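The block underneath contains the structure these notes are about, expressed in structure tokens.
What you see is the complex with one protein chain gone and the rest in place.
== chain A ==
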Amino acid sequence: MIDKFREDVLSVVDAVPSGASIAVGGFGSSGRPDALLDALCELDKRDLHVIVNNVGHDFTGVGRLLHEGRLRRVTASFPILQEFYDEYFAGRVELELIPQGTLAERLRAGGAGIPAFFTPSGAGTMLSDGSFTLRYAPDGGVAEHVPAKETRLINGREHVLEEGIVADFGFVKAHKGDRKGNLRFRLSARNFNPMAGMSGRTTFAEVEHLVEADELHPDDVHLPGVFVDDVVLSTGKAPAIDDPAAAPTRKAS
């Protein structure tokens, strides 16, 4: 009998080795799987490649991983945390910056068996032409660029070849989930979570409410349990609304 629910989040997340890539759901703190991310810190995992839309506004969630020096690379569209940029310009963390729609589609494609696709987003910009800095040298020079992406004229318009992302792990937060791993999200907390769950070779879901079999109507399942390996309970209070006024000030670097 399939029962994917696990009481102990630490024993689940301990399957993640240092050095792993992890696709993480959430948009800001909305729908962000903090119980799973905190477990990475408790278990002292390091050298991680996190694929996520935002690093965050503070030192919670992915921001905590950054603050504790656990990140090797971030693939994101809107990192925004000042300490992240400080680490990036110092050459201590890599940044692969990509358009937000490209990020969503790369995660979806990776989980859908599509190795690459052409998109008009980013054509003719430094996010596709090989001039964006992936990693700075400690002296402030450029150590490595994000490689130029292949382009093709389709219907007379330039498009960029973007690769699907298959992450070692997917971290997802859902409003409700059952023991088969079927998930239902709530309002705009859905965001990147279905795609992060699809992208992971192994996917963990933290749920606010564990529900009994058949409580989720098949029509109401947003991400089927076939994409989910383990289900744990989300801990702590609901995340606070991000407050830009309380965020670290953006400054020139």
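One rule holds in what follows: contacts are C-beta pairs under 8 Å (C-beta built on N, C-alpha and C of every residue); 3 or more make two chains touch, one makes a residue touch a chain; residues count from 1.
Convention: contacts and distances are computed from a predicted model.
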Missing chain, UniProt name, options "Phenylalanine--tRNA ligase beta subunit", "3-oxoacid CoA-transferase subunit B", "Putative ABC transport system permease protein" or "CN hydrolase domain-containing protein": which is it?
"3-oxoacid CoA-transferase subunit B"
Given that one chain is not shown, which residue among A:S29, A:T75 or A:T203 touches it?
A:S29
Of A:S11, A:S188 or A:T235, which residue touches the hidden chain?
A:S188
Kindly state which of the options A:A123, A:V166, A:L216 or A:V232 is in contact with the chain not pictured.
A:A123
When the complex is taken as a whole, what residues of chain A touch the one chain not shown?
27-31, 53, 57, 77-80, 82, 85, 95, 97-105, 107-108, 119-127, 132, 175, 185-195, 222, 238-242, 244, 250, 252-253
